[in-house]
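Below you'll find the structure, written out as structure tokens, and then a few comments.
With one protein chain held back, the other chains of the complex are shown just where they sit.
When the chains are written out, they are named A and B in that same order, and each has its own residue count from 1.
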Amino acid sequence: MSVISEVSKDGQKLTISIKGRFDFAKHQEFRESYEDKALSAVVVDLKDATYLDSSALGMLLLLRDHAGGDDSDIRVVNSSSDVRKILAISNFDKLFDIS
Amino acid sequence: MQSLAPLTILIAEDSAADRMLLSTIVRRQGHEVLTAANGAEAVDAFREQRPQLVLMDAMMPVMDGFEAARQIKLLAGETLVPIIFLTSLTESEALARCLEAGGDDFLAKPYNPVILAAKINAMDRLRRLQATVLQQRDLIAKHHDYLLNEQRVAKAVFDKVAHSGCLNAPNIRYLQSPYALFNGDLLLAAFTPAGDMHVLLGDFTGHGLPAAVGAMPLAEVFYGMTAKGYGLAETLREMNAKLKRILPVDMFCCATLLSLSFQRRSVEVWNGGMPDGYLHVIATGERKRLKARHLPLGVLSPQTFDDRTEVFPMAVGDRVFLLSDGVIDTCDSHEQLFGVDRLQQVFAANRQPDLLFEEIEQALRDFGGQARDDVSMVEVSLLEAAQLSPPALVYSDSGQSCPLDWSVSFEFRAATLKRFNPLPYLLQLLLEVHGLRAQSGALHSVLAELYSNALEHGVLGLDSSLKRDSSGFARYYLQRNERLEALQDGYVRVHLQVVPEGEGGRLIVRVEDSGIGFDVDRVLERPLDGIRLSGRGISLIRQLSRNASWSDDGRSARVEFLWEALA
Partner (left out) sequence: MADEHLDRNVLSALQEVMEQDYPELLDTFLRDSEERLLLLKKAGDAAQLVETAHSFKGSSSNMGAVRLAELCGDLERRAKQESPEVIGNLVEKIEAEFAIVRVLYGAEKQRSLAGLSSHSTF
């Protein structure tokens, strides 16, 4: 499985880890990892993500929308420098906490 | 014995006994048998009866099995007709010959019926697979044709909606694939009524029709608002709101927007998610990076959308260069990206600005990259205002009746000044007067100057002398945004009066602001020179209108426009 999700013990925080290319092929898996859960805090771990394209950005937007839009708390962690560059150009650090 | 749909099998074998034996074996397996005693007979039998499978003896008189196999394969064309060679050859070279001649398998003598049945089954599976592949290929080709046609239609509609605007103006150079639209790449350009130029280079997420479909509403907003004289900020707000409303959550449009003013010699920039643009200052050779400081269009709600732009001065000959990420993402055969560094190298090596496009295209070719449909580039130069001729405005009324004797006054206060640009409305009102239509360019320019003077220098108290160099420029516009954001009090009043005069008429415009005013006499003393970066555009106002005058310590400006009888 290239999209692994884990819920914290108190059921409040969801961590989604992406392995390999974060692109349209992962669309369904990514959505399935959060859509049946009511969440407030989500962490997207990109430690093993090698690449990110515009459909991945779209997927993050869908996640954000599901988690409450402007009220959501989504953190994107462990981004490689390439991934960070892409997130920076698209200014997604204005919507997500990126580290 | 496995059950299998009966096939028609051709047995080509010169030995009568072997032929008889094989025929019986094959018939007992449920198939129909054709026989031939030599290669020539085999080819004829194939041509006439088109069996599905051939058992071919390798050594035969008249024409041997190898040649017969070659001819049969030729006759079969795309269809797979498996040929199983019958042989008692044991040398590997001879076996290789079988396969080389187009044989698909071989059966050794003495014949083993079980093995033969297995081979016939296996070959038949392959045969049916090939038939399926061809069928699906044809289906796919047909669907592909439908798709191409749909795209053609969509493109034709889009071209009518979006037209090419002023992309063919002498100061614009661009490169775009005709099917860029279906990769989400969009390039629009249009003149404002005042003679400024708006340019948009956009990149929608996705591919194909979904990417292209968002372009139409966006283009309509862009062209509609630009034609009405709206500024970049308002146009951006509308485009963002529209896309946010109509596109699914995960779709958005990265875009860079430019507003070039030939009169004011400046460019206003907004970049949401696109690669860096570059402002090439010819005098110094410097290329300023126009970085993406905003999220793409269609992501943020209208309440949170950030329409702040950056403004830079431009001299005649300076140019702004924008590109889509198709350039940077061009890959070579080793999956290496062309990248920003290589682009910078091309910039550094460039000696003649006019050749930049060719040099980039050459660099992409040399890089060995796969040609892509989403490589879009545009270069916009600042020329002398006189070198450009914006198209005349088209009016939709019949021109029979128009208001000739009226006046109106507006007062725009702080809250309104922050978010609202009244110019398009005022101008639309004035263009109801037919006599003014011929001067609409001048009208737009003068009113825009008067309003921005009143707002920026009057109400916001910005010092126009800041705009004397490019860092001052940046500071000026930063201050403008800050002070506008913080504005609590103040007003701009606009009075319009239209009166008939002889066969024609006269328009009197007065603009007042709540600012501290300025030393009118000193400014008016300056000769009517060319264009300067700083200054209140007073030269412009005086050149384009009649009887320009200032009173009330500079807080009140008054201009007139006259027109003769219409022909």
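Heads up, the rule we're going with is that a contact is a pair of C-beta atoms (placed from the backbone, for glycine too) under 8 Å apart; a residue touches a chain by one contact, two chains touch by 3 or more.
Every value quoted in this text rests on a predicted model; they were computed, and no experiment measured them.
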Among the displayed chains, the hidden one touches B
Where B:T8, B:Q49 or B:S88 are the choices, the one touching the absent chain is B:S88
In the whole complex, of B:K109, B:K228 or B:R475, the residue touching the missing chain would be B:K109
Had the left-out chain been drawn, it would touch subunit B at residues 14-18, 20-21, 24-25, 28, 59, 87-88, 109-111, 113
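Basically, only the chains that are shown with their structure count from here on.
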Taking each chain's centre as the mean of its CA atoms, subunit A sits from subunit B at a distance in Å of 28
Per the touch rule above, subunit B residues touching subunit A in the complex are 205-206, 249-252, 254, 272-275, 292-296, 299, 301, 304
Within their complex, subunit A touches subunit B through residues 54-55, 57-59, 61-62, 65, 70, 89-92, 94-95
